[in-house]
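Here's the structure, in structure tokens; my notes come after.
One protein chain is absent from this view; the other protein chains keep their places.
Up next is subunit A:
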Amino acid sequence: MKRILLAEDEEVLRMLIVDTLEDEDFIVDEAADGGEAVQLFKENQYDLIILDYMMPIYTGLEVIRQIRSSQENSAVKILMLSAKSQQSEQDMIIQAGADYFMAKPFSPMKLLEKIEEILDER
């Protein structure tokens, strides 16, 4: 079973994503801010990380940079969710080391499709 780390400060959205993924038998660890996300990443092994952009403590961008700063973590896939929809902002996110980007508001079904696609690639 695939293990996924989800970092999202909005409780409601967290619930939406967790419900969607858990129905498909993924194991989802939840983090409510950037700090928790980094902590959980250090403690566990994940197949995919889903990050919100605007989060307390560390923003999604900062979390990516921390993860990508270490060479051994270069394999883990990162999907960024953000309300920021401008192309320049998306470019910055991809440059920082995210593999995929999905704009808010997003369709949970499409998110699921995307995740399955990502994990099948591996």
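Here is the rule we use: a contact is a pair of C-beta atoms (placed from the backbone, for glycine too) under 8 Å apart; a residue touches a chain by one contact, two chains touch by 3 or more; residues count from 1.
Following the convention adopted for this analysis, contacts and distances are computed from a predicted model.
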item: UniProt protein name of the chain not shown, from "Formate dehydrogenase subunit gamma", "histidine kinase", "Amino acid/amide ABC transporter membrane protein 2, HAAT family" or "(2Fe-2S)-binding protein"; value: "histidine kinase"
item: Identified contact with the non-displayed chain, of A:Leu6, A:Ala32 or A:Met80; value: A:Ala32
item: Residues in subunit A touching the chain absent from view; value: 9-10, 12-13, 15-16, 19-20, 23, 32-33, 35, 54-57, 83-85, 104-109
